[in-house]
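Every protein chain but one is kept in place in this view of the complex.
Chains: A and B, in written order; residue numbering restarts at 1 for each.
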Amino acid sequence: MSLLSQAMTVVRKDLLLEWRGKGRLISVLLFGVVTLLLFSFAVGPDSTLLRAAAGGFLVLALLLSSTLGLSESFRVEQEQRAIEGLLLLPVDPIALYYGKTLSNTLFLMLLAPVLTPVGLILYSVQLDLKGLAVLLGLWTLAAAGLSAPGTLYAAMTSRLQSQDVLLPLLLFPLVIPVLMGAVKSTTLILTGDPMSQVGSWATLLASFAIIYWSLCGLLFPHAIEEGI
Amino acid sequence: MSPRAADSAPLAVQTTGLGKRFGRQWALAHCDLQVRPGEVLLLAGANGSGKTTLLRLIAGLYKPTQGSMTIYGMDPDQEKLACRRTLTLVGHDNYLYSQLSALEMLQVWTRLGGLDLAEEQAVELLREVDLDDRRDYPVGGFSAGMRKRLTLRRTRLEKPKLVLLDEPFSALDAAGQNLIEEWIEGYRTAGKTVVLASHNLPRSTKLCDRAILLQQGQMLWQGTGNELLDHVGTTV
Partner (left out) sequence: MTRQFKWDSGFGLLGLLLLFIGSYIGLFVAPAERYMGEVQRIMYVHVPCAWNAMLIYMLAFIFAIVSLWTHRPKWDAMTTAAAEVGIVLNALLLVQGSIWARATWGVWWDWDVRLTTSLIMLLLFAGVLALRSFVHDSGRRATWTAIATIVAFVDVPLVYFCVRWWRSLHQVQSTPDTVAPMMVVPLRINAFAILFLAIWMMAQRARVELARGRQENVAEPERLAPIGGSSHD
């Protein structure tokens, strides 16, 4: 069985589990909404300030929700040691990694269509459909960038004590380029982009994703060599 | 009970000085094991004697701290996937996703194992373990025995040469245990090698060609199944 078909079997399995256990997605979305609310309370009902910071708050809420989603993605694997069952099969670990990373990317992509409208309403930001489409496209790149190291680290920390602390501690400094790229480009889309800089930031996001999808794919087989 | 393979055939499992340490604790040490192809070998010993560690080392889930090992002449470090294709392990855990149905679970395993089964074939496989009428139910709702039967069913999918079973009789009723006995006999007939770890000596000693007793992580005794029963009684 080819690497691609193995990876797609893993994706199908994850999507099926996601569909059956919608609780995970809904909880993570609710968490995102709560985060957006907390940011507004931190700043106060100053609509000018909120509008200026909307891009940043939205991306931060997505980032925090993503980390929850990533750590949950391996909790289901560890419940009955299902991941070990997969490792016992002649599955190429690289296929396992890319399957898991792709399903995590798809999961993270689902957050933006819900959290973005909520953010736009709370922060009184106007955005046309074209802008929304561009925003969602950018978030897809960001989600891909987050998932690559996120899946690797979520796998490594899934059975460690203090996993809830370790995963964000490892991931957040690492994905600052993704955070900056997403915040800058989102803010430009929300407030106007007279110098067409969104393209450069999108390139940064894409570069990060490409670099880490390659690197983490190479490193994952080593990470699980002694079990996870 | 005679060896089936010619003398020149590689041993199913050969370990030399195999040992595994966890932290400061040696779970297994000085393990020099030779398992002939087609043999049914019983690993007996109390909890913590190293049976599970040994099985997991053979399955490639642990890396040895000391010593070396070959599986049908292959080095597991160099030919990891080939070794995985050769063997299967049923351990303490069930390896199940609670929210998938029995049929879906089987299909995930078969697809990832490189088999393309039609649904009817998968249902037939479930029928063998009396799970066909529960095929669309999520496995999270299964009893311990049902989950065990599903996980054991997996061992017959992959057509491995080496079957590793860790406490296969636990959590099963008499009917289930009889089924496992039948399967193990079937493996023997088909020329497969079986290494099983079990506390259930009355059943497992009947089935095995040879038995090894482990204590404190070391192999201390070898003999036939009946000799083991004489040596330790009916439970370890």
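Heads up, the rule we're going with is that a contact is a pair of C-beta atoms (placed from the backbone, for glycine too) under 8 Å apart; a residue touches a chain by one contact, two chains touch by 3 or more.
These figures come from a predicted structure and were not determined experimentally.
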Tell me which residue among B:A29, B:M146 or B:L201 touches the hidden chain in the full complex. B:A29
Quick one: say which of A:G55, A:G119, A:P149 or A:G217 touches the chain that got left out. A:P149
Even though one chain is hidden, which residues of chain B still touch it in the full complex? 3, 19, 21-26, 29-30, 34, 36, 63, 65-66, 210, 213, 215-224, 227, 231
Kindly note down the residues of chain A that lie in touch with the hidden chain. 149, 152, 156-157, 160-162, 166, 169-170, 172-174, 176-177, 180-181, 184, 200, 204, 207-208, 211-212, 215-216, 219, 222-223, 225-227
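Everything that follows uses one rule, which is that only the chains that are shown with their structure count from here on.
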If you average the CA atoms of chain A and of chain B, how far apart do the two points sit, in angstrom? 39
Using the touch definition from the top, list the residues of chain B that touch chain A in their complex. 59-63, 81-82, 84-85, 88-89, 91, 93-100, 104, 108-109, 111-114, 138, 151, 154, 158
For the complex, give me every residue of chain A touching chain B. 1, 5-6, 9-10, 13, 16-17, 20-21, 76, 79-82, 84-92, 225-227
